[in-house]
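Take this structure, written in structure tokens, and hold onto it; I'll ask about it next.
== subunit A ==
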Amino acid sequence: MGDGVAVSINPQSPVPVYLQIADYIRRAVAAGVYRPGEAIPSVRALALDLTVNPNTVQRAFEELEREGLVEVRKGLGMFVAKNGLVSAQAQSEQAMQAAFVQAIRGGRAARIPSKRIRSAFDDAWRDTDSHG
Partner candidate 1 sequence: MTTASPAFAIETVGLTKRYGPKEAVSDLTLRIPRGSAFGFIGPNGAGKSTTIKMLMGLARPSGGEARVLGFDAVRDSVAIKQRVGYVPELHCICRWMRVGEVIAFCRPLYESWNDRFCADLLKVFELNPQTKVKQLSKGMVAKLALLLAVAHEPDVLIFDEPTSGLDPVVREEFLDGVLRTLCERERTILFSSHALSDVQRIAETIGLIYEGRLIDHCRTEDLLNGTKRIRAVLRDGCAPGPPPEGTIWQRVQQREWLMTVRGYSPATLEYLRAKYVLDHIEVIDLGLEDVFKDLVKGRKATA
Partner candidate 2 sequence: MRSLLWKDYRINRLLLIFGFVVCVGPWVIAIARNLLLEWRGGEAWWAPGFWVDVYGISLVLSLFTFAMLGGNAVAAERADRSAEFLGYLPVSRGAVLGSKSIIALGPTLLIWAVNLAALFIVAPSITHVPAADIVAKSEGRESLGVFAGLTVLLLGSGWFWSTVLTSHGLATGMSLVTLAAVMMGFIGLEFGCGLENFTEKWFLSVFVAVGIGGYVVGCAYYLHRLEP
């Protein structure tokens, strides 16, 4: 019950649960938790761990399969595809891009000058370098 997987989905979030699950798996692959060729947790295991409907987990898997991140091996389960890592990182890059866009939009809405927005990015970069 919740102690196999170190993440929990947020049911209050506006992001549909199946997308949250897909996102988690994607990030795990991008970070190297599951390597290409390795099995990812089964539908049942994830459903019980995250306390969600198994059909929702299935939906997430279908989404990931479509992206090319995972592949089904008949009778064995879901495995990370050969180019899974590439696919995951491409997706992560897109997510990062979206986060940047969101931050910039927020700055513009608060009517912060463009120069200040750019220098804020540099400050943030330095911050992560020193503190990780």
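In this section, a contact is a pair of C-beta atoms (placed from the backbone, for glycine too) under 8 Å apart; a residue touches a chain by one contact, two chains touch by 3 or more; residues count from 1.
In picking the candidates, the idea was that all candidates are chains of the complex that A comes from, given by their letters.
All values reported here derive from a predicted model rather than from experimental measurement.
Chemist: Which one of these touches subunit A in the complex: 1 or 2?
Modeler: Only one candidate touches subunit A in this complex, namely 1.
Chemist: Tell me, which parts of subunit A touch candidate 1 in their complex?
Modeler: 1-2, 9, 11-19, 43-44, 47-48, 50-56, 105, 109
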